[in-house]
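Here it is, the structure in full.
One protein chain omitted, others in place.
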Amino acid sequence: MARGDGRLNHDLLPGEKGPQDACGVFGVWAPGEEVSKLTFYGLYALQHRGQEAAGIAVSNGEQILVFKDTGLVSQVFDESALESLQGHIAVGHTRYSTTGGGGWENAQPTLGATAGGTVALAHNGNLTNSFALRELLAERYPEQPAGSPGRPSAGEIARGNTTDTAIITALFAGDPDHTLEATASEVLPHVEGAFSLVFMDEHTLYAARDRHGIRPLVLGRLDRGWVVASETAALDIVGASQVREIEPGELIAIDADGLRSSRFAEAKPKGCVFEYVYLARPDTTISGRVVHEARVEMGRTLAREHPVEADLVIPTPESGTPAAIGYAEASGIPYGQGLVKNAYVGRTFIQPSQTIRQLGIRLKLNPLKNVVHGKKLVVVDDSIVRGNTQRALIRMLREAGALEVHVRISSPPVTWPCFYGIDFATRAELIATGLGVEDVRTSIGADSLGYISPEGMIEATEQPVEKLCTACFSGTYPVPLPDVERLGRHSLDARRIPITPVASTTR
Amino acid sequence: MARGDGRLNHDLLPGEKGPQDACGVFGVWAPGEEVSKLTFYGLYALQHRGQEAAGIAVSNGEQILVFKDTGLVSQVFDESALESLQGHIAVGHTRYSTTGGGGWENAQPTLGATAGGTVALAHNGNLTNSFALRELLAERYPEQPAGSPGRPSAGEIARGNTTDTAIITALFAGDPDHTLEATASEVLPHVEGAFSLVFMDEHTLYAARDRHGIRPLVLGRLDRGWVVASETAALDIVGASQVREIEPGELIAIDADGLRSSRFAEAKPKGCVFEYVYLARPDTTISGRVVHEARVEMGRTLAREHPVEADLVIPTPESGTPAAIGYAEASGIPYGQGLVKNAYVGRTFIQPSQTIRQLGIRLKLNPLKNVVHGKKLVVVDDSIVRGNTQRALIRMLREAGALEVHVRISSPPVTWPCFYGIDFATRAELIATGLGVEDVRTSIGADSLGYISPEGMIEATEQPVEKLCTACFSGTYPVPLPDVERLGRHSLDARRIPITPVASTTR
Amino acid sequence: MARGDGRLNHDLLPGEKGPQDACGVFGVWAPGEEVSKLTFYGLYALQHRGQEAAGIAVSNGEQILVFKDTGLVSQVFDESALESLQGHIAVGHTRYSTTGGGGWENAQPTLGATAGGTVALAHNGNLTNSFALRELLAERYPEQPAGSPGRPSAGEIARGNTTDTAIITALFAGDPDHTLEATASEVLPHVEGAFSLVFMDEHTLYAARDRHGIRPLVLGRLDRGWVVASETAALDIVGASQVREIEPGELIAIDADGLRSSRFAEAKPKGCVFEYVYLARPDTTISGRVVHEARVEMGRTLAREHPVEADLVIPTPESGTPAAIGYAEASGIPYGQGLVKNAYVGRTFIQPSQTIRQLGIRLKLNPLKNVVHGKKLVVVDDSIVRGNTQRALIRMLREAGALEVHVRISSPPVTWPCFYGIDFATRAELIATGLGVEDVRTSIGADSLGYISPEGMIEATEQPVEKLCTACFSGTYPVPLPDVERLGRHSLDARRIPITPVASTTR
Partner (left out) sequence: MARGDGRLNHDLLPGEKGPQDACGVFGVWAPGEEVSKLTFYGLYALQHRGQEAAGIAVSNGEQILVFKDTGLVSQVFDESALESLQGHIAVGHTRYSTTGGGGWENAQPTLGATAGGTVALAHNGNLTNSFALRELLAERYPEQPAGSPGRPSAGEIARGNTTDTAIITALFAGDPDHTLEATASEVLPHVEGAFSLVFMDEHTLYAARDRHGIRPLVLGRLDRGWVVASETAALDIVGASQVREIEPGELIAIDADGLRSSRFAEAKPKGCVFEYVYLARPDTTISGRVVHEARVEMGRTLAREHPVEADLVIPTPESGTPAAIGYAEASGIPYGQGLVKNAYVGRTFIQPSQTIRQLGIRLKLNPLKNVVHGKKLVVVDDSIVRGNTQRALIRMLREAGALEVHVRISSPPVTWPCFYGIDFATRAELIATGLGVEDVRTSIGADSLGYISPEGMIEATEQPVEKLCTACFSGTYPVPLPDVERLGRHSLDARRIPITPVASTTR
């Protein structure tokens, strides 16, 4: 990773349309604290939400500096980078996926020039009316010359090759006559889709969450300041106490005058169920439910829905662990460790050599031969996306002497794309698209395969079904998709959704 | 990752005596393969043995290049660094501890100029007769001018301020009339203590293990080459098959002529029992015993030796997991996850800010309140060194609502220093020095505390007791300690061991 | 105690505007008595009103000397310092907060050169029309050369970087043609805000209180002299009998001719309700109400307004003690001591070491585990400002085994800044700004949280509501705020109060 040229400068709007991403956002307002370090640790705790790039912007009350690059949080920042970011407000971001290779230009926070200064913005989610927003942008600031700093040119807008984040930043930044707070209050009601935003100008930290509250966003309190973050676990790591969630449709502002809350849209909660299944950390609490407990309960439900005679329940570490514990508990089959995860594997940027590449899954997981040998195994995982991981895993376990491998999955088959911030894969890549469960079982080579039922999964979250988005499992999209409808040439029925294929990680 | 000053140059012998270290070593001989990448992945799998520094030396048959720096393997190396290391032989090293701050000059492999070229050497262990070796060095190469490259000056030797690794490198490098193989065969019988060495000159890969085989060292085979590594898990990750262990007192050489084995000393095996307890990866096999299984068995034994009425068995992740599984199995108490480990915490180089520092253990572990609240817990860990982690952990669990916390430790109290490569801490820092179990229990704040018996631990390894070193638990040192005796003013009987206090990691 | 650089010299007006402060003032006129020692003990009894700095000025009828320094009264003065202060009139001051670090230059009494000599002045309160007063100052003494001793230069006045106390001193000191008494009578009607002043020239002791009587000021009689002090408790300690309060809008003068009273403004009493809640000593009487009794009654009211099932009522010592006694009495739940206060902690000047710092609240309070273990506690405190103390306290109590912690607060949520002399914190730091009670409860981690109602608090003072200032709870400011309005760019309606953030103490 190119660290030598870690950049410290203002961010021009990128010329390329990036992919939509599920990311981690973090913001802090805390005079007297080292906000860049707090943000560093906050992003650290959110690393699982995005391992491709990381960035931190800091305001010292007079100007905003941003430092961002591709890589893990601990790879992007070192002591001197953090010390260069002095101030009392900070916004940070970890980025999940990226189309190309290097691409620091898609890292966040993004910057835009406002009348009074600068806006820095970090975004988790995905907008569903970007076409309309581009038109709104052109309408609001018609005279804006192309290439004017902090704003996409008319051509860029026409070509549509701007990220969601860039569009929001441009909309927030563009108004010379209003404060950022006033502009945001005006613009946010027009923005559709999923967005958990943390942004700031020189003086104020803002946080906003779409009216559906699809992605999580929580408010915490430091001894002498405030924190907003994607997950409660990021509050824990910086010692902030959990105050409450940012409410769907709420905009909050924090500055020297304290915390102000306003509502830009009526709340219609549709929290993403996949946060409970996989995305969030187990020690995070969403809508009052500890994610770990939801996952254990999914495992218990799986055991009731798909019992099997076996000798040992093992998880695909780490994401399958809670459900495996629940499965073992409910089934009475002992729980064990059959796979060792290479603890230090994150994202390495090292292309495996020819010899290495064929090892595939062994770079991440190594079987404990003595544990699995001669055993009938239940292997519990949270989800199957492409099926490649499971196929390699089952082969590896059989090689290690497993008698039977029964796969249990703590979410239903993923068959629909997410337009609200998760890049599962193209629909074509999703193994459960067009395949029945038996077909998937055959494809991955398992002795049996059981998915939890949608009802079982939902009950485990302890949320009312009408307050959840389960579109990736059900195809029922609770939030309008004007962009999709506008593209016209593809339709949901044809199951060819115009999502850009991305080089996503194997999970 | 190549930190700003990532160095790519020949390594001069450092002028300061560094601490002895428990490290990971890796070597590969494989024409036609990208040996630097194989070594990168091998070190990756050995990252747990040393997180302070990493290095790789590569020979292309004509010259040797080395690249090393402080940091995790994934931080030290990027694609371009690895591509600069072209060749067919490689030696790599991960380093465990360091006296001073940055100190890349203590990173390995070390280099020395030989008659015919260069020697690059990586070492895991600790010598016990460095005084005698320094004299041997002065005797063998009296005419060596001070400051001659790759060799300590007479003054440096006299002052004794050289590392073990530097001494061995100097002894191997010094002879203008012999090949490295001949020199090594001559020198090795004089070296006492623990050493697992992997080294090379331009043409040949060597590996040697002390006559007691204290630290592990294994041989593996690639389709078109050979690998030596500290642990079998490093063979697995590069797809090498396990061949056998390098035997105690054996020197092997691998080059275009194939593999040659010779014996420089009679084997008197005394394998380190702490490798089974904590040091080695669970998926590594030592002397035929899978480490994970030994640990699970230790947990079962603990349950028999120290039963308790409780609601849940939880591990201190990850090192306590296997024993916790064994404890749960043998006691019938359910196994669960009560603590979430921050998966990406390794070595960050970022000094925690004031606010962060006081969080302490929360940077690493976050409790799952819903799991532990109102429960009587058995918390299983592999060992107690200073007791700080356990004290903080128990306090955190109580705060999260645990009713009782019963600590079970899968090794006996560590009360004696290791002279064979493990930097536990100074004796004064070892909490079990001079304190009974009840005192330790009080100090860490547990409701009860049980250590496995020495016999129970040993049986779990399935090794005959006479082939194990258990000095850190028993004070019986099976391998002579001429350096200690030579220091004179302190003796083991007086229980005043001259171990240099080092800033070791808290584990 | 005379710290190394304890200064004994005339006080120049400071060049920087300091923060407004809630302090303690004391004055004595008593020929034949050791007035410096009487003042020392008087300040001792007022130590709770200001622990940052202390000072005493003494007149012997010919000249005025002042001795002041940062620190507690007992640290600033020793026997020899007091003996150097010979005379028959004295004015003393204890100072509450300070913007910068050491800063003895902001300690009081301040001195100014008058026509006839010197004025020494001590002030408790905060002015609200300092802009207008600066203009008045420029108008009255236009010819005043810059840098003239005891007086701000025209430039200093223009820049506005002078303290309230410096402005008053300058106004009092400036007139070459009038006595101090005449000048004060002329100037005081123009001064707005809260002020309890004690001042003197070489011959006369003066005391004045703003027309609203916001801060307390009482008159007492010695056998052979007079005393004025912030609180009756300071009269008690020097054996003075309570005579009456200095009335709002009253100026008194005491000298060899006896006591003279005049009125410079009509009385419109608005006594600070927070004096009853927290600021004043429990053994002080304000407007006929013993503060302790008011606090006990607040506790009784709390018990009626926020009952809870619990085993024990404990105070946060010492400030929560009276209300806890009242709560216990009215609820029938036993009263106990669950926390031991470190009696000697005041202001130590010793920076806690790293190890110590993380102990935080333990430096002040230590829980009695046997008392709180297994108990449902009601913890009574007088107020919540930032919430940090309560959060740490609750965590400590839980760790000590408390089953439940129910927090009861004997004042309503503090949500508005005080412009009349209390530096609570910036609005952003006030935890109740923008957070509901439930949010605060979550943030501090209590099982329940109850604040007394505004009505309950007011009734406990036995004062008619129209004679109290409750602005910090209600946002209704009974006394005009010309400075705030003048600053213009922020208004109270917008809830953006231009209070300078200061490094105030944590309480």
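Letters A, B and C name the chains as they come in the text, with residue numbers starting at 1 for each one.
In the analysis below, a residue touches a chain if its C-beta (ideal position, glycine included) is under 8 Å from a C-beta of that chain, and two chains touch if they have at least 3 such contacts.
For clarity, every value in this text was computed on a predicted model and none was experimentally measured.
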{"item": "In the full complex, displayed partners of the excluded chain", "value": "B, C"}
{"item": "Sole residue of C:V277, C:I325, C:V379 or C:L481 that reaches the chain not shown, by the stated touch rule", "value": "C:I325"}
{"item": "Residue among C:E79, C:E135 or C:E455 touching the omitted chain", "value": "C:E79"}
{"item": "Among B:H178, B:H373 or B:R391, the residue in touch with the chain that has been omitted", "value": "B:R391"}
{"item": "Touching residues on chain C - with respect to the absent chain", "value": "1-4, 33-34, 37-38, 40-41, 44-45, 47-48, 72-75, 77-79, 82, 222-223, 233, 236-239, 281-283, 290, 292-293, 318, 321-322, 325, 328-329, 334-337, 340, 342-346, 348-356, 358-359, 362-363, 366-371"}
{"item": "Residues of chain B (touch criterion as defined above) contacting the omitted chain", "value": "386-388, 391, 426-431, 433-435, 438-439, 442-445, 490, 495-497, 499, 501, 503"}
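FYI, only the chains that are shown with their structure count from here on.
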{"item": "Numbering shared by both copies at the chain C-chain A contact, with half separating same from different", "value": "different"}
{"item": "Angle of the C-alpha superposing rotation, chain B to chain C, to the nearest 5 degrees", "value": "180"}
{"item": "Chain of greatest Cα-centre distance to chain C", "value": "B"}
{"item": "By mean Cα position, the chain sitting nearest the middle", "value": "A"}
{"item": "Whole-Å gap between the CA centroids of chain A and chain B", "value": "37"}
{"item": "Whole-Å separation of chain centres (CA-atom averages), chain B against chain C", "value": "61"}
{"item": "Chain centre separation (chain A, chain C; CA means) in Å", "value": "51"}
{"item": "In chain B, residues with contacts to at least two other chains", "value": "354, 358"}
